[in-house]
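One chain of protein is taken out of this complex; the other chains stay put.
== chain A ==
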Amino acid sequence: MFVISSLCFLQVIWDIIGNQQFCSFKVKTKSQSFCRNEYNLTGLCNRSSCPLANSQYATIREEKGQCFLYMKVIERAAFPSKMWEKVKLSKNYEKALEQIDENLIYWPRFIRHKCKQRFTKITQYLIRMRKLVLKRQRKLVPLSRKVEQREKRKEEKALIAAQLDNAIEKELLERLKQGTYGDIYNFPVHAFDKALEQQDEESESESEEEEEEEDEEEEEEDVGKREFVAEEEVEESDLSDFEDMNKLRTSSDEEEEDEEESSEEEEEEEEEMEVEMKASKSKGKSPANGSVVRKKRAYVEIEYEQETEPTSKSRTTS
């Protein structure tokens, strides 16, 4: 009798595909070969793990989150369409393990063990997938390069059209004019304009003499003396509260104040005044308070001598 051992042909198959000739599911790397067959239990290309070279074989596969146990027995080797028996495993982990055990009872230890391992791994990755879905997912939004370039160009042009510095400066000056800053900045509008006017007049009429209002304090006046009447009034009434008077302080104002204070000899006064005037005029600064007069006034260089000691020039302003 010619008995063909059932396992002989399997051995032949393995000889062909495993070692010597070609297997289409085999992936060879430097250290190891893998099996890409979907029914493979371990994923490696071994004699015991090859589903083609083993007549009795079992695997776990999952479909859409459901795990199934696939079994192949030699009795059905002749019917390829019915070869794999599919058993749905329960969702409970322990129950599924029991199911595997009862289905694969009396099967080789290797297959049973590997099936359980594979099932464990599959359930673990399914759990992880479900957890990830609940967490925040990063959505990648593709940028169109053309659109981005267009937007960039538009932005550049808009920036040029905006003229930001000018706009900001204008807005700040507007706010200053409207008085949102209150009294912090002492650019009092009217006095300043008047000062401007006065300066124009002065520069035009340098040779003219202007008389002071406070004649009662002085009997003699110098010819070259210049006094600005309007400024006095404004200064005394409006600006007494401000700290730095430097913007509106002119030589004449100082003179007047000193004149008011010092009620001594008029000659002395005169000389003082002259001194003051000339000193301040020549330097363009008011030496007493040491602050800068912003506007450069037309000045006249006059030689002077100090005969008397100038009195203390304390200022009346606060």
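The definition used in the following text is that a contact is a pair of C-beta atoms (placed from the backbone, for glycine too) under 8 Å apart; a residue touches a chain by one contact, two chains touch by 3 or more; residues count from 1.
Criterion: contacts and distances are computed from a predicted model.
Would you mind picking the UniProt name of the chain not drawn here, from "SEH1-like (S. cerevisiae)", "Sorting nexin", "Large ribosomal subunit protein mL37" or "Ribosome production factor 1"?
"Ribosome production factor 1"
From the listed residues A:R36, A:R130 or A:K152, report the one that touches the chain absent from this view.
A:K152
Among A:D101, A:E171 or A:E197, choose the residue that contacts the chain missing from this document, as touch is defined above.
Final answer for the missing-chain contact: A:E171.
Would you write out the residues of chain A that touch the absent chain, in ascending order?
For chain A, the residues touching the absent chain are 136, 138, 147, 151-152, 154-155, 157-159, 161-162, 164-165, 167-169, 171-173, 175-176, 181-182, 184-185, 187, 189, 192, 294.
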